[in-house]
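Written out below as structure tokens is the structure these notes cover.
Every protein chain of the complex appears in place save one, which is left out.
Chain lettering (A, B and C) follows the sequence in which the chains are written, and residue indices restart at 1 in each chain.
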């Protein structure tokens, strides 16, 4: 059953240097406050897994927490480049960044395999692309019935998966709605999981389109109102598109970035 | 986009003798009226696919519509044997019945593969059981990353999938809720699909736990109030447990069965 | 001496099985005997037992004993309902279920189960319903508890068909087959309780129910049943247990 703890305690007790940590949230419900807590606690040598590394990944990379990134699209959505991500790959600042790069479909299926207790998943994809050659977690597989060649992607089972959700109850049952992305699979693939929530309520009244994660599938729940900003939490607050645009300037220069982090995160 | 037609027209235009037809509904929302229409239109040599062949399958088998059954549990839930199913397998009445037998997990994954446009799905299962030997749609597969041996199950893509749902709108968008079983996957695996519904409404207001099948994923929708009886439709009517118990007597004897069918279906 | 109220062997079986379940355990439940025992446990010592039915209902809290694994009340009282692919692929297969609770038509000495056919598979004398969720419940749950009524016809030396694997042909077989759960840790019948010998994996009679003779168990077993050196007698049903089982109402109109 999920324990309800503070965000600080949760990160301190669930994460270790060198761990593989997935932070999921597809545009919506991005676990920003948990990412900031990881930065504040100065974790090192993390492998970060995230379909769409955006601002939180840029901050984790720029802060020097990340030695490897497993991802499928690293940009500032609708804005452009992710400058700290680029600086790390192009110039090795603040340190070298190893990458394992996939398509969304491929990384999604790696989570699906992980959530399903299987060592791999099968898909159409990769064939003919450069991704087929650069990733060691993609391999050919032949259908035993038709002989057709497809691709297998290796399961991913992060040491810790972190997501943000709208609500939990006092037993640690979690409820999220709106665009729920790959969060269920990411939590189920994780050996441990942390859910930050906007609110802890007496009773989770059902909502159309909601996903419920029963308490027995979650390791810890931490209250973190606004924990997704500048991303959004449907029913609570909207996406701060202006901040995404502003991030382009803030993150472009190393010093401006460091000074912003000092003022706003550390 | 789904056409809205009568049940009679739908079955007449979407089904052919010799087709593979999936009828899904896991205890809840079983497409009984569609099965009865198949019987009335005297279809022959059908391959029927259904996780839990129960009363509707018993009736289709006893009426002589079925030459092959693909299934994973053939009983009268909570009551006992399915007598027409047993009579066909044990004594070849009213004709021989070929079977392809799976576990629920196995047949479910055959639908998942079919829905996913893949020729097979991977799972843990079958190893050490008799099912591994008797089904030709199960085969060993080796993980290309770990070397572990697992099982592949062949995709199933029925010529027609039939399900029952609570509601559709006039555009043919379908809404079901409650226990929704494997219906989404069965519809998506089908080359064509028919959804019978309790009601056609102006607007599908969202419901907690609902599954929406957009009109562009469905071939036809037919109005059929009570179309799931003696199974149930959450929000409309309850399961007629007494009829399930009564079916044991009705179906035990060939003549009693035929006479009941004549009075109640034909 | 305490008075013991009369009870049936079926009641003893259900009560003995219910006692194996505890609060906050996640329990995957087959219909029939297992469902009755689990619902009994919820009314006694395990109100927070998390019951999972293969229809996708998680955390169902029915007031009546369901007739099927998909009764309306299971859906209405569940914490959430997931699809059948999710139940099998996301919840059962990865080993998240604490106790898989199974019935069967037949069992052998290594706790392998048959619910498929009596006789030849292609020419069966009795065609049974088949596998359902059982094979994967048996292979992937952390632990499996089996319930069935015992007779020489149900406790057989050789199964005509293995629907669900217990310990296969003996020690090491589960590992060889890649089955990740611990397998059947207990078989509960109307006569007694059997547990696998840690070394040989063969079922051993460890408890005999009150008023049952060991000869009765021997006669009702189709192989030479091993009996524990320290055979225990199952605690008889308490008044509270009997009251609870007798107040379980079936969901029949």
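Criterion: a residue touches a chain if its C-beta (ideal position, glycine included) is under 8 Å from a C-beta of that chain, and two chains touch if they have at least 3 such contacts.
All values reported here derive from a predicted model rather than from experimental measurement.
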Among displayed chains, the one left out touches A, B
In the full complex, which of A:14, A:65, A:152 or A:182 touches the chain missing from this view? A:182
Just name the one of A:4, A:46, A:82 or A:118 that touches the chain not displayed here. A:82
Across the whole complex, the chain not displayed is touched by chain B residues 1, 115-118, 173, 184-185, 188, 212, 214, 216-217
Quickly run down the residues of chain A that touch the omitted chain. 26-28, 51-52, 71-75, 77-79, 81-82, 85-86, 89-90, 101-105, 108-109, 111-112, 123-131, 134, 148-150, 178-182, 184-185, 209, 232, 234, 238-242, 244-245
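The rule is simple: only the chains that are shown with their structure count from here on.
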My parser should flag the chain pair with the most contacts; which pair should that be? B-C
Starting from the Cα centroid of chain C, hunt down the chain whose centroid lies farthest away. A
Where in chain C do residues touch at least two different other chains? 80, 89, 93, 140, 180
Where in chain A do residues touch two or more other chains at once? 117-118
